[in-house]
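Take a look at the structure set out below.
Here the complex is missing a single protein chain, while all its other protein chains stay put.
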């Protein structure tokens, strides 16, 4: 596969590490219940089709990316930095 | 010339001025440059080249290309021996050596061909049915027997001495196949300015044009070919790669190509690889791989001398070789008739043309008359015979009347299958085209289009037109508008009418012998019938039950016939029966080529510390630690075993001073206004209160509550920290911290960068450490116990102004420091410390001694940070802050992770101090049997303590912490160990830690 890194351009998938579904959000704070954290750590959908997933460009720019990929065809619809860019930054 | 009795006096593309001698089964022959092994063997009248896989039947040469199922040989000798090489694509070179396979004791007389006589027992499913019982017989009896009898060739007995490479290429348009369609496509795309790569598996470009006598624009096709190749060579962004097979299509325009750089030479020239595996990244690709001719299934169709009609033309026209002198043609379409014409023109007798069609084109009939060939219309060849060489065929007409004709060559044609394998590598299926009686590409992988015969457009005119159009469109897709319109080419006429006959059944109730569907795996039409009878009707079942299409040729000549026969047996159409789908590779690829540079020492990168040369100069023995080479111990002359050396090193540190490289630890520079807050969230313990100039031990968990890594972090300034990781986890921790920073808490101002490579770092440990250090630290820095206490961490200078970082941290439990200098000075630092320590008998020590001392102190390391332990398990539960949230906090409190029964960290010593402990031993209560139910944990680390003069162990034991003083057994069934041990504190030496603070 080739992943279109928004910083580096299209790169071979060998340069990246896969993490998985990008949708679960970490429950923050001292009030977090074990059930909520359990869902965050373990519960994943496994859709046949469009999935937003996290990839780390470890052999490139070290950016964590959210890649929208079709799990059936590997077609990649989008790849964006996981870290939101603040308005006003030069990049 | 007399040495090549079947070589034509003239013609063909071989170079008659370059004779090349070669050996086949030890016998010497001669061929010419431009031959394949197959053409050279045929030129010498060698028909019998191998024995078949299952029945050991004599086999000859069927084809003239990559589809060859029969003519598999062992090429080369010794370490370069390569089994299962197709003689039809092996380029001849002077001195080539080849041996036939699957025969014993000789090719002509093969004892195991009795398999053929008792063949009734070896039908489809035979292995599954016969060798099932008793199970114990499989390993000892059946498998060795089958392996000896079958097997395809022998692997080389030694390591491959040659070099292989991987390589990466990028282009706009990849053209796959260098026949007329591919050349036209490459030319069209190349002229537009696109970057083009043209790959062809052959050593000579031209494809079908090389095998056929054709005309383009009224001129011999060779002229068009030469002009096209010359123009391609003149285009700077066009790369033509002969001897290069595109073997696979992968996601997003990636194509696997294997280039046989030097397979045509006995030994690759110096500095050159034998093969190169390319990964080609193409924006667009055009598949122009041509087509593969189909045989017909009839009795004795595997007799040497039965060949594909198109292959016969290739041997005659390209190689100047007559595959036989008395030929019969058996063809179900017009195309086979061209073979009769070309054979006659080359001087062979064409005794008969057999065509199952009742009506034959008048022009073809006239041609047959001219060459004196008898025509048997509405007839079939019902059997071929002759054993090791064809001598006779039987022809059966529509009424069932049979007659036999003597011949030494039977050219068979049953139409062509588009070479569409690559189009289905992305799991898209081909579709049946009734008009041409063949599968054609269906849905295509993104970016790939198909031209010419590979698309089922078989005529030369179509190939040229199609190629030019596909090449132009592909370039256009990449943003290159065609500069020159390619005019349509006028070609001579050719017949493509076809009425395929899939198999010729036995007549009048008698069996004529075996009729093969799959030559390489010895699958007959009877096997397909059996599969149908036993219910293995779906195509995937048929394949697995009969092994049809599963050999190294992957059924290139057999799959469609197998499908067609199953369709007939089940009264379905071919498309209803199923389609064949292909996976990479198209033809076999050597593992060596896929591995490339990465074998032996270069299997993966090796990392060397900046102090490596110094360690080597000290005589270090190195050990692999992840990718790093670390000094394990430093034997002195006269020390014959490692334990003696390690004991000396440990005692030297505890009683004096030692020096150890710790450069391999991961070092992460963390800066930013929120750096302390960030550390609070990733470590279980607190950081905000850590003063500037101090270090602290930290433990981080994974989000699931298990320990990830540990190490010290120093606060260099209010917003500047330096975190260290274990050697093994440096990369993983960096990735984790980047995740936390970028994904979890992007709003924190924290900036991370690895500085692992910048700093060489050494541990100076032992009661005399300070005295040694004072010899290298610049005098303005006070490192007295008062000014630089335990856990101090500061930026200093050494050696007269070299920037350095000094940390008073200790893994050994002694007074100890870690000194870091820029890596260029790492070597000098070690030498300077050794010089400064000479008066104190300083001793270099390695990871073994380091390990002994950490076990003496009960410090956890890699064996304990196994990914299955919690902070609590390791006795570090008290570090877990209750005042803040951090990664892993919630999940670490899960019921099962905090229950008392859970194995926790304790020390062990043998009740008999003379006994050796073993890591990996399991704890079983005294008097209980050593079973899973009685397992109470295991020993994680052991070492011999030269201070205590006995072995010590660390381990995880149920309720461990509350059982100090109890006795238990350490059972090690693998090494027959069963030792009574006492449970003790994991801190064996200086439990009060007084030595740290001196």
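Some notes on this structure:
As written, the chains take the letters A and B, and residue 1 is the first residue of each chain.
In this text, a residue touches a chain if its C-beta (ideal position, glycine included) is under 8 Å from a C-beta of that chain, and two chains touch if they have at least 3 such contacts.
Throughout what follows, contacts and distances are computed from a predicted model.
As stated in its UniProt record, the chain not included in the shown complex is "N-methylglutamate dehydrogenase subunit D", which appears among "N-methylglutamate dehydrogenase subunit D", "ABC transporter permease", "Cytochrome P450" or "Aspartate carbamoyltransferase regulatory chain". Residue in contact with the omitted chain (choice from B:275, B:520 or B:756): B:756. Touching the chain that is not shown, out of B:7, B:99 or B:195: B:195 (per the contact rule at the top).
For the chain left out of this panel, the touching residue among B:155, B:787 or B:835 is B:835. The missing chain lies against subunit B, touching residues 163, 165-170, 195, 270-273, 276, 279, 281, 596-598, 601-602, 604-610, 613, 628, 669, 671-673, 720, 749, 751-753, 755-760, 797-803, 822-829, 831-832, 835.
Residues of subunit A in touch with the missing chain: 7-9, 11-12, 14-15, 59-63, 81, 83, 86, 88-91.
The rule we apply is simple: only the chains that are shown with their structure count from here on.
Partner subunit A is touched in their complex by these residues of subunit B: 250-254, 279, 281, 446, 703-704, 731, 735, 738-739, 741-744, 746, 884-885, 890-891, 893-894. Of all residues in subunit A, those touching subunit B in their complex are 1-2, 10, 12, 17, 19, 26-30, 32-34, 37-38, 40-42, 54, 56, 58, 62-64, 74-76, 81-84.
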